[in-house]
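Structure incoming, see below.
Partial view: only certain chains, each at its native spot in the assembly.
Chains: A, B and C, in written order; residue numbering restarts at 1 for each.
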Amino acid sequence: MFHGVVPPLCTPLTENGEVDTASLERLCGFLLDAGVHGLFVGGSTGEISQLTDEARATALRTVVGTVAGQVPVLAGAIDTATPRVLAHARAAQESGADAVVVTAPFYVGVAPPETRAHYRRLAAALDVPLVAYDIPSNVGRKLSVDLLAELAHDRLIVAVKDSSGDLESFQRLLEATHGTGVACLTGSENLADLALLRGAHGVVPGLGNVDPHGYLRLYRAARAGDWAAARAEQRRLTRLFGITTVADPARVGPISAALGAFKTALVLRGVVDRPDTLPPLLPLTESETEGIAAHLADVGLLPEADARN
Amino acid sequence: MFHGVVPPLCTPLTENGEVDTASLERLCGFLLDAGVHGLFVGGSTGEISQLTDEARATALRTVVGTVAGQVPVLAGAIDTATPRVLAHARAAQESGADAVVVTAPFYVGVAPPETRAHYRRLAAALDVPLVAYDIPSNVGRKLSVDLLAELAHDRLIVAVKDSSGDLESFQRLLEATHGTGVACLTGSENLADLALLRGAHGVVPGLGNVDPHGYLRLYRAARAGDWAAARAEQRRLTRLFGITTVADPARVGPISAALGAFKTALVLRGVVDRPDTLPPLLPLTESETEGIAAHLADVGLLPEADARN
Amino acid sequence: MFHGVVPPLCTPLTENGEVDTASLERLCGFLLDAGVHGLFVGGSTGEISQLTDEARATALRTVVGTVAGQVPVLAGAIDTATPRVLAHARAAQESGADAVVVTAPFYVGVAPPETRAHYRRLAAALDVPLVAYDIPSNVGRKLSVDLLAELAHDRLIVAVKDSSGDLESFQRLLEATHGTGVACLTGSENLADLALLRGAHGVVPGLGNVDPHGYLRLYRAARAGDWAAARAEQRRLTRLFGITTVADPARVGPISAALGAFKTALVLRGVVDRPDTLPPLLPLTESETEGIAAHLADVGLLPEADARN
């Protein structure tokens, strides 16, 4: 069910910080036209941790409505602990999500048996399929391959999104879940071709908002076994990924830098109206915006003339 | 406004995981009778990260109603980022909180200027006083003394709750906020007398749920300058704090161990009905419960006969 | 100069904890016969942090003498800070090392400009070529791609050994040092084929002590562009790498587990006499030894009959 290129959608905003549904619809259309295999609403790239419950619902309903069943829609049900996640997951299900994506508990300090209990309880309580989201940079703990394999073999999850950046554990995951039907998706923008070479079922790249066609070329090359073409495309995308390190790290953290870059690029490409992010994220500067334009021009996503304005 | 002993309330639960308002009222009464100077609803001890929004509201309204203005009520507005915190803070204000308690952003990776922006935006948007909550174990970053001093001098916060365990930075905080009127409260159960000796305005000990009289004796001794008495009481309370390490760390994390112990002790003392915590926290075992009873008996909070049953 | 398969040699020991030079010579012969392109003496796998200065010198001189110029010999000059590293590096040079391998400073807390100064001073003071060793798990900090690229472009290092496990930064390193002649070597046992696909010049796998022929097949397949064969060999080696997780993690740390496994496997294969490691490392148990034998049999390195004894 889950495979291919599944971008974690950015959430375009209006000037007063509300979900810009028109821009979001355009973004969905842009990605669907490019041929993506699914959409992930409410991941870290979607500023899930900054969106109020109302904004989460608006974003998800907008996407579900726009997609209209063409591809599966995954929805993040991201919160600290089981009861709060359950509430989000049920809301997502009601809004039409095809699966909900859930991290390990955070803020509350837990031992491994408690993380296991978290997923088992959610699986038991939910009717919608569950995707495990491994994102240690945000939650402070890694989902163990042992736990994920157990959940996979017990048919409690349908997929794993691995945003750990650890390709070695990802390949152990692929090995350990082999034959269960569980889809292993990598969140890595820059190791996508290698993850596919190892057997990944799909990629969930934040940069896929900006250049879905690139990831689709990469994915199709990989599926066709043309690894040289996949690698060439990967190299180009990695160059483009340079947009995420344009911002000054003394001023803004890595999330402002990356999400600001994605949204700025989408504005420059004419897909969404504004590059705004939600607080505590801070906006990029004018010169940083110019740096992003230069990167886009460099990989052919912006006419050089545009990049200079 | 904020000083003295301000226990971070446990949230008693019914068998099906809802807020047990009757037990919560009894707990409030127990603490008020003991003479506490304030109550903090919705801290980590209150399982804020496990409570749904509805449960958060129920707990806060119950406490505000029971307290009826006798002491200030602080309410945690704990969430990942500014817009979500703002929503909780407004809800808390409507429920009658006298102040809202806010951590650094978490889940989303931020740089120091973004944490500063977080507090500044909240202070600007809220009518209710703001308390900064420094809890690096849960959010993964420490609030710097520089930032807290800046917020204090700009009158954007009224208090700091320091749960960092770092007494050295706490004393720098006391120095740096001197004269601003900002209350510096320690969350440390075991260094409370030393924090008061350094000039802390109050203590916010989770263990204060179990033995408020002990912390009040300690606080009054400190206020009277009787540091030997304060220390003797501290030593007794530190012995009692042993209840938080009874549980097997291979089975449950430190939060299950501590909150399970507090609630179990409150059941044993006849204050609340059940020791249940919310998932992903796991319940303590029967033998762990016996261990807790033994600790209570050891410090005179339970007749030895009861401890053996 | 540095490329291909360069195993980080284990240091076989006698019963009383001295370097077993006869076994070490046999190990060198075993690896040279297999066709390795170089040998790295005194890495983490060589228990450099456990060896006294005398033992370090004995091991290096034994290897230099045995190799007799057939392949380059790299020597770890591993210590906390610049003057101590310098002393080790000079000793290694005198013992005939072809290059010295140096980590970031450790134990002493440094800022990035101090790490830069460390390498620059060493390069200025030494006549022997310098290899930068990136091993954040041991030293607590990662060498930045920026620093390594600067050192490479200034011709201050001849190679980088990357044991960070971070393939994404490794590919940025390859990109950033392109054209400098600096060799980028991966320390990863399980991502070796992927690192070579990205352009790595060589591999430095601890497991290469146990199965040099496997890594040579992998390397030659990669050089020939036969990535399917490389991957098949990698998969086999990754299965074999299971020997490093046989030991009980409650009893011994990851280094005892891995080095104990490598040495035990070398005993089982008849290459060295004893599996001893130096304190504080603890020996493996008999049943763990049996587990290792089973893994060896599984990949065809031990007759099944032997594995059962």
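Things to note:
As a working rule, a residue touches a chain if its C-beta (ideal position, glycine included) is under 8 Å from a C-beta of that chain, and two chains touch if they have at least 3 such contacts.
Since we're looking at a predicted model, the values are computed, not measured.
Shown chains number 3; the total number of identical copies in the complete complex of this file is 4.
Keep in mind that, in the parts below, only the chains that are shown with their structure count from here on.
Chain contacts here run in a simple line, from one end chain through to the other with no loop closing.
Rotating chain A by 180 degrees superposes its CA atoms on those of chain B, with the angle stated to the nearest 5.
Centroid to centroid, with C-alpha atoms defining each point, chain B and chain C lie 50 Å apart. Between the CA-based centres of chain A and chain C the separation comes to 36 Å, rounded to the whole angstrom. Counting partner chains per residue, chain C has no residue touching two or more of them. Those residues of chain A that touch chain C in the complex are listed here as 165-168, 171, 188, 190-191, 194, 197-198, 227, 231, 238. Touching chain A in their complex are the following residues of chain B: 17, 44, 47, 49-53, 55, 78, 80-84, 87, 105-111, 113-115, 117-118, 121, 137-140, 249-256, 278-282.
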